[in-house]
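All protein chains of the complex are present and in place, except for one that has been dropped.
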Amino acid sequence: MSFNTFGRVLRFTTWGESHGPALGAVVDGCPPGIALSESDIQPYLDARKPGTSRFTTQRREADEVRILSGVFAGNDGIQRTTGTPISLMIENTDQRSKDYSDVAQSYRPGHADYAYDAKYGFRDYRGGGRSSARETAARVAAGAVARLIVPGVAIRGWVSAIGGDEIDAANFDANEIGNNPFFCPDAHAAKRWEAMVDAARKDGSSLGAVVTCEATGVPAGWGAPLYAKLDADLAAGMMGINAVKGVEIGDGFAAATLRGEQNADPMRPGADGSTPQFEANHAGGIAGGISTGQPVRLRVAFKPTSSILIPVPTVTRDGHASEIVTKGRHDPCVGIRGVPVVEAMMALVLADHSMLHRAQCG
Amino acid sequence: MSFNTFGRVLRFTTWGESHGPALGAVVDGCPPGIALSESDIQPYLDARKPGTSRFTTQRREADEVRILSGVFAGNDGIQRTTGTPISLMIENTDQRSKDYSDVAQSYRPGHADYAYDAKYGFRDYRGGGRSSARETAARVAAGAVARLIVPGVAIRGWVSAIGGDEIDAANFDANEIGNNPFFCPDAHAAKRWEAMVDAARKDGSSLGAVVTCEATGVPAGWGAPLYAKLDADLAAGMMGINAVKGVEIGDGFAAATLRGEQNADPMRPGADGSTPQFEANHAGGIAGGISTGQPVRLRVAFKPTSSILIPVPTVTRDGHASEIVTKGRHDPCVGIRGVPVVEAMMALVLADHSMLHRAQCG
Amino acid sequence: MSFNTFGRVLRFTTWGESHGPALGAVVDGCPPGIALSESDIQPYLDARKPGTSRFTTQRREADEVRILSGVFAGNDGIQRTTGTPISLMIENTDQRSKDYSDVAQSYRPGHADYAYDAKYGFRDYRGGGRSSARETAARVAAGAVARLIVPGVAIRGWVSAIGGDEIDAANFDANEIGNNPFFCPDAHAAKRWEAMVDAARKDGSSLGAVVTCEATGVPAGWGAPLYAKLDADLAAGMMGINAVKGVEIGDGFAAATLRGEQNADPMRPGADGSTPQFEANHAGGIAGGISTGQPVRLRVAFKPTSSILIPVPTVTRDGHASEIVTKGRHDPCVGIRGVPVVEAMMALVLADHSMLHRAQCG
Partner (left out) sequence: MSFNTFGRVLRFTTWGESHGPALGAVVDGCPPGIALSESDIQPYLDARKPGTSRFTTQRREADEVRILSGVFAGNDGIQRTTGTPISLMIENTDQRSKDYSDVAQSYRPGHADYAYDAKYGFRDYRGGGRSSARETAARVAAGAVARLIVPGVAIRGWVSAIGGDEIDAANFDANEIGNNPFFCPDAHAAKRWEAMVDAARKDGSSLGAVVTCEATGVPAGWGAPLYAKLDADLAAGMMGINAVKGVEIGDGFAAATLRGEQNADPMRPGADGSTPQFEANHAGGIAGGISTGQPVRLRVAFKPTSSILIPVPTVTRDGHASEIVTKGRHDPCVGIRGVPVVEAMMALVLADHSMLHRAQCG
């Protein structure tokens, strides 16, 4: 199957290929009356936009979003959501008319090339077609709408490791994230990564990365157990991002090395006498699939970009041994531009669950 | 919301609480004509069953499954699925009539107690109610049906680490898995774990674990990109299991430390001249959200059981500081009995995707 | 496919065959805190129960419902919904162990026999298996739960025609509905129908019927256009009932014979100065797929029972010409017992949409 809708009551559907005329998302179920214009979305697309530093692909896309439906300006002149589906479109402008014969004939290991052929019988090989990370622009646009649905929630993502080199928690400075091309909150790590990514790029290689994302302001009670648990929906949303191979909620795999008393998040009465406080957050803000009121925190593993200039053995479509070098414009570390995508999926899942919770529990 | 259905075309819905009269699953969409009786399901329930060694909870449940619908014996006397919903029921028999006043009044940190109260206003506190791992019996029963839908797929899970102590790949022996109470394929590790779990149990503590699961015989082509990718659906299925905090496909977080050429799974022509072979499986058998024909491999992190005898600070329902000791019968390492559950979810996701693939691609 | 779940956020899944051990429904998504016990459900099952007069099938079923999950009695001793799935089970007790060789070998025209064989390859022929109207007991039980979710809505159905003989609107008396075995609000019509149904029964024939159902107290604003319109969901719910062949909202097909000014529902200011009033209700309380605040009114056409004693030409499973007489215990007019089922589906759709509306619009 092809299945291109995500969400339960706030639902979005994306469409488009890397080298088609455009790509887009239809966001359905958004509450009415929310002020929304292109300028609410564009900054998030700009954060994800390619070609902004030498550490990302050099494809140049304006990534300008247009809202084609679902909004209306009333007498006060402010354009608001009407409650009907919001169609967002981004035109492709820099599809390079290069020769795709290599990719058309041979499978790039690590890419979806062979899997798409095996599934569908043929594929749009231009720039990866539907499997291109270019589609994540549609998610980022949809995510910008989702943020407006949960205005009390603040979502912030960053790169916490590149090529196995982790940031130092002691150096964490949220203000630093926007100061370097790596969404890195640790100025020292950013410096190191600059050298690392440059070296990998020059080698024709690539690097993996870990993205951390945190949402504060999520009230206790969101999540729809047992099969639409908040953490399960987040895991689905994150694992579905291109190049992602692992997801952790809270301490994740580290929790598996702990003893029960180490992993406990002790509680104490809150200052207001009603809402309890937690003295730790190993759980990442989710228990039993439901938010606890603590920050929702997760980590996402991105593999190194599969498109590299170092030759890899492969086979051709007609079954012959070959070797492939993936030329073209690629991110040396695809995890970097994953930050806005992870944030967008976080926003979409949280907004959906805020509405799901209201449906049942008022 | 409460949302208790999983799957897209093969769908199952579970119901039941830890201390209610029974629990069950309705499996819908199963193809007709598959021989099915209780004896096809019972062995998997027996593998998950509590009380079989001192390393699991001492609650004694027969966990006998009854098939209440969806099967019919024709002239040959063989009972087969009819294509209609299969209702599976397991009666609870060993709910202990103990005093629940502690748990009723105070929140057990790490448990869903507080989150359920915050969401629903009150909760069935007897044995954890709906949030109890007892519900996973229903998944295991449903998973046994799913296995019959994909008879060419072999699914095998094992515990690969307890309390941070990993098995040695050199000692891996699949036949060993059934020979110890830990689903451990490494006889040496099993020996070590025996001492570790015993010690934790005696301390009134608990241990985390990692479960690995592998499915062989999955053909290339299963998965429904972009929002029902095979890995995303697996991640949702696994992260929704009680106590799970992390999911990795293939190399997972380790892939984030590699360079592109290290992480590549080189291809070469297959012996039959048509199906390509892979020289590595960093990807865990999934590319672009679609199976590649390699074994599908994943790892799942289970946190240590939250129910411990070591006191943890907490608050009462009415907001006072307290301390809680979780008495009762509990698994000292809940990840151990997670193995049959992980296998069941793997089977359910794969069977669903085999049918989804057929729907679109014939 | 087999697809046995209905609803969007309030969802129910049914299972069970006519001659299996039991049948049931799992109601998922119900808000927490609603007082619920078997006694809230049983009266609706009793209204639908077979064998209560000579005008229905003589199969004797107690149709006693058991609640197996999803409820909990707190300190006040009142059992309430917990927000988790509610499993309802009804045991079959009067499956007659007759010889089914006729039905097993030949297709009963008008029944699902041939269609099930064509779809699934074989079928449970005992009493119609899954296609039996006996399954509607599960819907009635689920519908009783749904009514509690929308306590401000009053739902009332009645038979408005049998065998083409319609009630006289001038004689309409709601109190009469419970006074005769036909759910007939017109005492004179009930008298005529008694003779008609008796005659049909004695002839070994059967009669069709029309059921009308009205819901008052539905506020304006329910419905999820464009593809979950309130009327579309009602149409799906009604058309899915056994033996139903037509659904009308408001004036239905009669509206197709009118001119625009005749079909208009003029509006005038309401007494309270805010909520408008309507001077007619041709629309049946729904415009643009959304409730208008008027009574929601619909009509449902039931075909005559296909099981008749008059021989009908048919074919055997192996393709030979035959003739079939459907012995056994059958309703001479299946539409009569359709009333509680139509009411139940109305309740389920309205409760679902009350929650869907709240999800988006607060």
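Letters A, B and C mark the chains as written, and numbering starts fresh at 1 in each.
Rule of thumb we're sticking to: a contact is a pair of C-beta atoms (placed from the backbone, for glycine too) under 8 Å apart; a residue touches a chain by one contact, two chains touch by 3 or more.
No experiment lies behind these values; they were computed from the predicted model shown.
Here the missing chain is touched by one residue of C:200, C:215 or C:296, and it is C:200. Within the complete assembly, C:303 is the residue of C:156, C:303 or C:329 that touches the hidden chain. Contact residues of chain B toward the unshown chain are 9, 29-32, 83-84, 225, 355-356, 358-362.
Against the chain not displayed here, chain A makes contact via residues 1-5, 9, 11, 13-17, 20-24, 26, 28-30, 32-33, 66, 68-70, 72, 74, 80, 82-87, 119-124, 129-130.
Interface with the hidden chain, as seen from chain C, comprises residues 1-6, 8, 14, 107, 109-112, 114-116, 118-121, 130-131, 135, 161, 163-164, 200, 205-210, 219-229, 231-240, 245-253, 255-270, 273-274, 276, 278-279, 282-284, 286-293, 299, 301-308, 310, 312-315, 319-321, 335, 356-357, 359-361.
Quick note on the criterion: only the chains that are shown with their structure count from here on.
Superposition angle, chain B onto chain C, using Cα atoms only: 180 degrees, a multiple of 5 between 0 and 180. Centroid analysis (C-alpha atoms only) places A farthest from chain C. In this assembly, the C-alpha centroid of chain A lies 45 Å from the C-alpha centroid of chain C. Under the contact definition stated at the top, the residues of chain A that touch 2 or more other chains are 225, 356, 359-361.
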